[in-house]
Each structure stands twice: as C-alpha cells, then as structure tokens.
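With one protein chain withheld, the remaining protein chains of the complex are depicted in position.
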Amino acid sequence: MPMIIHSSSQVPRTTLFRRFPVPRNLGVSASSRIAPGRSWPAPAGARRVKIFDVYRYDPDSGNSPRLDSFEVDLEECGPMVLDVLLWIKNKVDSTLTFRRSCREGVCGSCAMNIDGTNWLACTRFVSETRERPTIYPLNNMRIIKDLVPDLTHVFAQYSLVEPWLKTSTVAPESERLQSPDERRQLDGGWECILCFCCTSGCPSHWWNADRFLGPAVLLQAWRWLMDSRDEATGERLDDLEDPFRLYRCHTILNCTRTCPKGLNPGKAIAGIKKLLLERRS
Amino acid sequence: MDRKLDAELLAMTNRPRLRSPLGRARGLGSAKDGVAAWWLERVTAIALVPLTLWFTASLLALSGGDHAAFLKWLKTPLASLCMVLLLSALFSHLALGLQVVIEDYVHSWAKIPAIVAARFACFALCVAGILATLRIALGT
Partner (left out) sequence: MSTSSGRPLSPRLQIYRPQLTSVLSFTHRLTGLIMGLYAVALVVWLVAAAAGSQPYSSVQTFIHSGVGQVLLFAGTWCFFLHLCGGIRHLFWDAGRGFELSTIYVSGWIVVAASAVLTVATWIASWMLSSSR
C-alpha cells in the first residue's frame, strides 16, 4: 500500500500537497526571502535533461538568497543527487557550494532538504526524485553559503548533554565490562552520524531552536543514559528534565520519518520521558 | 556616546551577542522540573476517555428530550458525579494544553500574561460549570 511507509528510505509515489498551504513568506524576515534566480542551460549535446531548482546564497554579493534552475544531463552524471551537484559544480557553475565527504552515507556532511524532506544527497537516487526536484539546505539553519548551514548552535546543544562516559569509580585494569544484552541497549543510538536531518525537520525545533535540544541531541542523550558503564544517569536526567530542553517534544515524529540511517529518535525521547517518570514513582 | 561606541562594536564583530555558543545553548540551565505537568496531562487524558464517551452517550440518550427530562437526568447521583469529574478533568487538561501551546508560539513579554489569563479562564469556567451542575443536582 503506497500510503503506508515501512522504512524511512521509502519515497512516496504521490503527494497530495508539496508544501503546507501557507503564504510563502509567512514570518520570513526580509534578509531570508528567496528571490527567483537565474536559469543555467545544459551544455550543448545534452541527452537526458532534468531541471533541478537549487537554493543559492552568496554572502559576498550582498543579495538575498535565490532559487537557481539547473538543466542537468543525467547521462553524464552518477545516479545520486550528490553526483548531480558535483556535475553542476564541475560543468556548469563552479561557485555552487555544499559539504560532502564519504559519498556513501556514513559521514553526514551532505545532509540537505531534497523535494521537501531531509536526506543525505549521496544516498538519494535521482530516479526517486520529483519531475522537477528542489534542493534546499537543512531547514531553520543560518546559511553560510549556498547549501552549507551553520551547525554551531546544534553542536553546542550536543556538547551540552556531555556525550562521554562519566564515572566516579576508579578505572579497571583493562576495559569496563559490558554484557552482550547491555551492549544491545546502545543499538539504535551509536549509529547516528549527526547529520541533523531530524533536528532540522522537527517543527518544535523550528519554533524553539534556542531552548529545545532536538531529536539528534536527545537521541545521543538517550545513548548515554542507556550505557551501562556510565555512572551519571541521575545527573543526566536532571539536566534533561526541563519544559523546553526535553518537553518541547510533542511526538510529532518527523524525525523518525526522515532519518537517513533508519534510526528512531522519537522512540528514544519517549524512553527518556518514561525514565523521568519512573524515577519519581 | 556609549551607545554609539556599542553600535560600532556590534557592527565590527557582526554579532548582536558575544556569548559563546555553548553558553547560549546552556541558557539558564535545566529547570529540573517538568514531569509533573507532563504526567498530569496524561492522567487527565486517560480520565477523559471514559468521561467524554459517557457524555456523548448521555447526549444521545437525551436527544429529543426537553428541559425537564434533562434536569431529571442530571439530578441522578451518577450523572452529577460524572459531570463534575468531566468538568474538572476537562479544564485541567485544557489549562495544561493551552500552556504548552502558548509556550511554543509566544516568546515575547506576552507569554506569562497569556499563560496566567488562560489558567484563570479555565479555572473560572470549571467552577461555573460545577456550580451550575450542583445547583441542578441539589436544587428542587
């Protein structure tokens, strides 16, 4: 059934609405408004052409952000959206700026908003995109240039949860022991590549980015709460028990829907809330 | 004189605030409180499931009846008890929900007055409803 999504990588075949029916510039400050950009035609001799709309912002020019249209020859570039961006950079406009590294979906650098949802550009097939795909940077982030967001604040929120082992017991001679069952508790948390697709897709984080920690950080908080070797569980829970840091989560579940690694931040956050309840009753 | 210097300093650094990212993220620290409100919202929600279903069923049973039939029904001990419970659970749930919604969207000075106003309104409406129910149930 096309209406039931079984995994986060599943791209729906049809969409009723491409965007929420709100005015395009509702609550958008003047400096963030997106103006129409220029059209870049494909080089001569292009065979299979698809047009991509890409968000552009040049801090040196002083202009507002714009939406450029690139005609891409799909015969000449690889199958992924990242290959398209690299082809554009090599063949059409060398000023197109984006982050990339591993090209296999493990580093989290190329996270961006493709066709309205957040995913890694290197693991999204072009054949799964719309007729005229749109590429925007991660939502609700300050943009440094083109598709490069400023992740300083979200990484500061990450360091806030102190994502390292905190113990008072003297370290043993060799490793701190952990049974296979205890190690299994970490599954679903350690695989996070901190791409921030989930956090930038969370409406609650859009409205309260300064105080709500967001799904990525809370998933990591859960990973350290679940670690049997960690001895500061109570202090971690104290730091999380806050109407904004944790309780801005209203189980919207955009995070679980969009995670490119198939992780479940929504479930982890529900687990944190259950732990907080458990310790007071 | 000082304000002009401040403006120039801001323009030079190009940032309105000079606090570090970690300091900004930490904010005022954790409130170390929040479970109570979350739990009460869930408890009132669980209570509201049977109470609202009872209310819907009662309205169906009363459909087509007149004022006298309504008073006769509300005077019964079960109906008056459930109505008082419904009003208390409903308005506590509403007050908590409204507070969450206001906190989500209002970030200016208007947040606290809005929360206070919402709480007062819910409490007043709850008391008004309970009083009306008791007047019917205990009156002649």
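Labels A and B are assigned to the chains in the order they are written; within every chain, residues are numbered from 1.
We adopt the following convention: contacts are C-beta pairs under 8 Å (C-beta built on N, C-alpha and C of every residue); 3 or more make two chains touch, one makes a residue touch a chain.
Being a predicted model, the structure only gives us computed values, none of them experimental.
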* **Contact with the hidden chain (one of A:51, A:186, A:232 or A:270)** => A:270
* Would you indicate which residue among A:37, A:163 or A:203 is in contact with the undisplayed chain? => A:203
* To do: Can you list, in ascending order, the subunit B residues touching the missing chain?
  => 14-17, 42, 45-46, 48-49, 52-53, 56, 59-61, 63-65, 67-68, 70-71, 74, 83, 87, 90-91, 94, 97-98, 101, 125-126, 128-129, 131-133, 135-136, 139
* Identify the residues of subunit A touching the omitted chain, counting contacts across the whole complex. => 3-8, 15-20, 22, 24-26, 28-29, 31-32, 34, 55, 57, 59, 64-65, 113, 115-117, 134, 136-144, 149-150, 200-201, 203, 206, 209-210, 250-254, 256-257, 264, 266-267, 270-271, 273-274
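One rule holds in what follows: only the chains that are shown with their structure count from here on.
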* subunit B - residues contacting subunit A, complex -> 20-22, 24-27, 30-35, 37-39, 100, 103-105
* Structure fact -> So, in the complex, the side of subunit A touching subunit B is made of residues 152-153, 155-157, 159-160, 204, 207-208, 210-211, 238-248, 250, 273, 276-277, 280
